[in-house]
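A protein chain is absent from this complex, but the other protein chains hold their places.
Labels run A and B following the written order; every chain starts at residue 1.
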Amino acid sequence: MSELYLTFAVFGAVAVGFVCVNLFIARLARPSAPNPDKLETYECGPLPVGEAWQQFNVHYYLFALLFVVFEVEAAFLYPWAVAYKQVGRYAVVEMLIFVAILAAGLGYAWRRKAIEWE
Amino acid sequence: MTLAIFAFGGLAAVSVVSAILMVANRNPVRSALALVANFLVLAVFYLTLSAEFIAAVQVIVYAGAIMVLFLFVIMLLNLGSPEALKERGGLQAPIAAVLALIFFSILGAAGALGTALPKSQATHATLNTGGTAETIGRALFDPNQPWLFPFEVTSILLLMGIVGAIVLAKRRI
Partner (left out) sequence: MVIQNYSLGPIDLASIIPYVAMGTILGFILLIVPFVIWFERVVIALMQDRLGPNRVGPRGLLQTIADGVKLFFKEDLEPAAVDRSLYYMAPVLALIPALAAGAALPFASISLRMADGSVKSLPLVAGNVNIGILFILALSSLQVYGIVLAGWASNNKYSLLGGLRSSAQMISYELPMSLAILTGILMSGSLNLVDVVNSQAGSILDWNFFKLNPATGFFFPLGLIAGMIYLVAMVAETNRAPFDLPEAESELIAGFHTEYSSMKFAMFFMGEYASMLVVSGIATALWFGGWHAPFDFVLWNWIPGGIWFLAKLTFFIGVYVWLRATLPRLRYDALMNIGWKRLLPLSIVVLFAVATVDAFFFTKDTPAAISAPATPPSGTLTPMAAPGGGQ
């Protein structure tokens, strides 16, 4: 069964090959007229001040963390979704409790304005 | 069988190389990427063991979610520029070397004695259906199985994660 997954590898390899071939052909075809000005980072004309690699908003981190939590929840939901019919009502109740606890977390984040973009 | 061993060898080499790259890289963003590669190889390992559901979850949760969080943290702390991380000396390297030596000698001893490693009890039937989402779901949510409580406790753990992050991040400085 797991041989089937080789198709994904084939598709990935085709993607890599496609990009490499295209970039290679472009490399042969395109002109090259080097100029020190062309090495500048593009920023509306004036020279950029400082590097772009700087600190940024802590909010991105909060969203990413909430995302991880709910992604883990979703990971539990997949086996549940295909198995709950065989297990019966019991499984639905179990999962309701599980998700209700996480929903409380989402509610807390909501109240503390953590999912609000400022 | 030999093909399987070659495939395993190739995958193992990739995973070891990506792990070394992850530790050895000066640039944290590249380290994170090497770790993503390592997670992907791990997913392929799961696939070769017929654990397809775990493989998918490995990619979705670890490579797709947790590593994005890592990348955000790296950028948040501005560790991204190559000069930001300067290794400080100290006892870290020698202790790590000693621990690695102990770990590998345990592995070597287990391999040499050949008794410490349990034999796989997988049959063809468990290999074909054991890794599917359906089997895992039925085992996890079956009231006759002992996995209900750990499953519900997981949600408390995740809730603690949410609350902790918000409390820390929303503290007014």
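By definition in this document, a residue touches a chain if its C-beta (ideal position, glycine included) is under 8 Å from a C-beta of that chain, and two chains touch if they have at least 3 such contacts.
Remember, it's a predicted structure, so these values are computed and weren't measured experimentally.
Only one of B:Met22, B:Val41 or B:Val59 touches the chain withheld from this view, namely B:Val59. Mapped onto subunit A, the interface with the missing chain covers residues 1, 4-8, 10-12, 14-16, 18-20, 22-23, 25-27, 29-33, 38-44, 48, 51-53, 56, 60, 63-64, 66-67, 70-71, 74, 77-78, 81-82, 84-92, 95-96, 99, 103, 106, 110, 115-118. Contact between subunit B and the absent chain runs through residues 27, 29-30, 33, 36, 43, 52-53, 56-57, 59-60, 63-65, 68, 71-72, 75, 80, 121, 125-126, 128-136, 138-140, 142-147.
We adopt the following convention: only the chains that are shown with their structure count from here on.
Against subunit B, in their complex, subunit A makes its touches with residues 1-2, 5, 51, 53-56, 58, 60-62, 64-69, 71-76, 78-84, 86-87, 90-91, 94-95, 97-99, 101-102, 104-106, 108-109, 112-114. Residue ranges of subunit B in contact with subunit A, taken from their complex: 47-48, 50, 52-53, 57, 60-61, 64-66, 68-69, 72-73, 75-78, 80-81, 128, 133-134, 136-138, 140-143, 148, 151-152, 154-156, 158-159, 161-163, 165-166, 169-170.
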